[in-house]
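One protein chain omitted, others in place.
After this line comes chain A, so read on.
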Amino acid sequence: MAQLKISKIIVTLLMGLLSLVFLSPLLWMLSAASKIEKDVMKFPVQWIPTDWNLINNFQTVWYGKVPFGHYYMNSIKIALITTALTLVFSSMAGFSFAKMKFRYKNIVFFMLLTFFMIPAESTLVPRYVLIKWLGLYNTHAALIVMTAFSIPLTFLMRQFMLGINQEFIEAGKIDGAGLFRIYWQIVLPMAKPILATAGILKFMWSWNDYQNPLIFLVDSKLYTVPLGIQSFQGMYSTSYAAIMMAAVSAILPLLLVFIILQKQVIKGIAVGGVKG
């Protein structure tokens, strides 16, 4: 038994080492973001900076020539609105598919299942035409409209709501509540965990989205964080410390949210296998 424990400890230590190697690109990013420029490329790597330059780098990114703070607000705005809309649409549809009885429901569900296989990349060209025609080209509304609908999150909602006992809904009906009130006052509060999961995932996808902003935004005032990093790299191509600070700024908020709410995120991924 004692021997078994020792081998377990050794494996844990080895795995811990491996996990550090695995994370080393991000650790390197953190350390480079807090250094002076000439130390960034030094080898062997100074993991702990000798000359701290954190505040200066921060100022270059946030108060320099590129309005990074503005891009940040754009990203937050788009991600929040998209997430809210997705949660409303997917939970409504999920509730209907799981708990309501009406004809042709299964046909519509099967249809969505089929449409799920359409890669978003295959519809880029016609979506571009459609968005231009609607007069939404080069607006945040274009990004919101295009990404507010999510088939995998609808499936995730339906799956969760199938697990809600039908008696809660029947009890609501007996008390005279309409189906909308049942959805709003009984089902949604019970679905809080899955709403949290879906919300975080959607926020993450929206925040990290590069392709849609790249194609649908031209005005640099409208840029989101990924496009901001791109223009930042264009302007400060050799200031590696500053570029790393920009990367940290993009990654860190999501990382903190994830670390706080990791159980929800991981559960959502594991149960639904959803992928953006």
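Rule of thumb we're sticking to: a contact is a pair of C-beta atoms (placed from the backbone, for glycine too) under 8 Å apart; a residue touches a chain by one contact, two chains touch by 3 or more; residues count from 1.
Simple rule for what comes next: contacts and distances are computed from a predicted model.
Visitor: If you look up the hidden chain in UniProt, what protein name do you find among "Sugar ABC transporter permease", "NADH-quinone oxidoreductase subunit H", "Cytochrome c biogenesis heme-transporting ATPase CcmA" or "Electron transfer flavoprotein alpha subunit"?
Guide: "Sugar ABC transporter permease"
Visitor: Quick one: say which of A:74, A:90, A:197 or A:264 touches the chain that got left out.
Guide: Of the candidates A:74, A:90, A:197 or A:264, A:90 is in touch with the missing chain.
Visitor: List the residues of chain A that touch the chain left out of this view.
Guide: 7-9, 11-12, 15-16, 19, 22-23, 25-26, 28-29, 32, 40-41, 43, 45, 88-90, 92-93, 95-97, 100-103, 105, 108, 111-112, 115, 117-130, 145-146, 148-149, 151, 154, 170, 173-174, 176, 178-180, 183, 204, 207-208, 210-211, 214-215, 225-226, 229-230, 233, 240, 243-244, 246-248, 250-251, 254-255, 258-259, 262, 265-266, 269-271, 273, 275
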